[in-house]
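Every protein chain except one is present and positioned as in the full complex.
And then chain A:
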Amino acid sequence: MSERRCSPEDDCSSLLSRLGSDSPRPRMKYGGMFCNVEGAFENKTLNFESLGPRPQFTLKLPPEAVSGCVVGNVTSVSTGATIAGCGDRLIIKGGKIVNDDQSFYADIYVEDGTIKQIGENLIVPSGVKTVDAYGQLVIPGGIDANTNLYSPQKGLNPADDFYQGTRAALSGGTTTIMDHVLVEPGTSLLTAFDQWKDAAEQRACCDFSLHVDITRWHEGLYEELETLIKDKGVNSFLFFMAYKDKYQSSDSQLYEAFSVLRDLGAIAQVHAENGDIIDEEQKKLLCLGITGPEGHVISHSEEVETEAVYRAITIAKQSNCPLYVTKVMSKSAADVIAKARKKGMVVYGEPITAGLATDGSHYWSKDWAIAAAFVTSPPLNPDPSTPQYLTSLLACGDLQVTSSAQASFSTAQKAVGKDNFTLIPEGTNGIEERMSVVWDRAVATGMMDENEFVAVTSTNAAKLFSMYPRKGRIAVGSDADIVIWNPKETRIISANTHNLNLEVNIFEGLEFRGVASVVISGGRVLLEDGKLNVTEGSGRFIPRKAFPDIVYKRIKARSKMAEAHGVPRGNYDGPVHDVISMTKSVPPTPTTRGPPCPKTLTGPRNLHQSGFTLAGAQIDDHIPRRSAQRIVAPPGGRSNITSLS
């Protein structure tokens, strides 16, 4: 919404001309006491087509590729006409459309991968496939804001790559994933990004977007960041506060990076754990002879997570940068976020499937393979009341987005760390179960309503990451990523029936209410009657714009407000104690890796650039100083500026 590129006249006329004209007939169902105002949701619908060109949003695939795979399991075809061409023409009938703000009964007509009409008794061309949604909810496809389908850990590639992963995502009702590009320290961000994008375009079955993880910050990354944000459609970057000596960033680096991201309009994400403490605790535990997966949770204690969250928020506050905390796993970390939000900080928290559905007691399992399957960072909390607590914060809006943090490693891969828990590759599954878990734990228990469900599984993520309203909403002009949700059905999770390669599922045996019965991605029905019908490589990359409104409106206003001003004073003309030129005992700064004052940059003014440095050589070192000449003025001073009266 924020990034419309069109002349204002066009905008107005096209918008206004379409208002109220989408449905040919007045709706009669409205008007009851608790019903919505008639037509209230219509002006929330955008018609993208009328808003000017959108070249990069077109389907990348040649028509043949799609038509080859078209849908064999159509429930009913209204006429005998065959379906061909680019994308399905679909009408979804009889469902209750649920957006994040309201629910209503209407039919949806989908053509060319976008939603064309919403309303009742739509006039549609013949030969349209009808999807029956009676008695079910029609929701925007889920957005999983955190997956790791391609990032290797310790040289191991995940057992589930973009194909397996997105397949599982689709089967659970998620139609967009946001994967993390893990850039190894010292390598190019752009190269890694291209590598990820290529891999995903070849393999992914649903739309995807990418976060970029920056494992070693230095000022030299500025240009690459600018390119990524302005040309490549990435607006979120993850920093690690853990993984000491590998990926960890110091506070200075975070501050610098956050300041740059703020200027460029991106969102800073953090993996919040205190790597220094973890490192020490790991050493200590290994010394004590604790080598099993329980060592993981003992060394990554809750406080260590909470502390880092607190610190990240402080740094973000100081640099006035929006912050997104990935993987909120503990009650106290969630509390810190909630409190900070109450104080007005722009911070978002993301609990994950595993954190909402299970707890960390399994780390003490006698079965090594099960215990190891739960290893992720921050770890699942051993406190069994954690899932419920996180769910309640999610329901009240203190946490905003659910994701899966999917990163699957097979038991054999996990067994690399069988004698040393620090070598176990970290990651849990959850991409497939995410939406069901939220429904079961939050909606079915009455903590959350269906609209809030849509918000936390899809809309909030779309808004935060600049995909709204293309994703995350059922509206005319939005992508036809639609899920028909059956709240009554239940399913039991098992590694035997899930869609991943993994041989262990951490939710094994749990029963969840709420199942995606039909999944439509890009206008094509991919899941129906329990049958998954995906095409490798059909996923498109979704570019995202900088300065998402929901995040940056406040930041912009605060940047204006927070200008600090000096006090204009007369010159101090009293005596000055002369400092004997000291031998500097200070080592060169060890934490900043890049040069502190790099070449001048164009674009926004860099406020951090200053000739002054606290350590070592000063910029005015070449100016000779008087050495040790003592003053003769009395301590009281005779100057008028120092006297008290």
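Just so it is clear, a contact is a pair of C-beta atoms (placed from the backbone, for glycine too) under 8 Å apart; a residue touches a chain by one contact, two chains touch by 3 or more; residues count from 1.
Rule of thumb we're sticking to: contacts and distances are computed from a predicted model.
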Report summary line: In UniProt, out of "Dihydropyrimidinase-related protein 1", "Transcription initiation factor IIA subunit 1", "Small ribosomal subunit protein mS39" or "CTF8 protein", the chain dropped from the view is recorded as "Dihydropyrimidinase-related protein 1"
Query raised in the report: Which of these, A:Q136, A:S151, A:N274 or A:N499, touches the one chain of the complex that we don't see?
Result: A:N274
Requested in this report: Check the options A:E489, A:E508, A:E536 or A:D549 and report the residue that touches the missing chain.
Outcome: A:E508
Query raised in the report: Tell me, which residues in chain A touch the chain that this view leaves out?
Result: 154-156, 159, 184-186, 243-246, 250-252, 255-256, 274-277, 279-292, 294-295, 298, 301, 303-304, 306-307, 310-311, 314-315, 317-318, 364-371, 410-413, 415-416, 418, 420, 422, 495, 501-504, 508, 564-567, 569-570, 572, 574-577, 579-580, 582, 585-587, 589-591, 593, 607-610, 612-616, 631, 633, 635-637, 641-642, 644
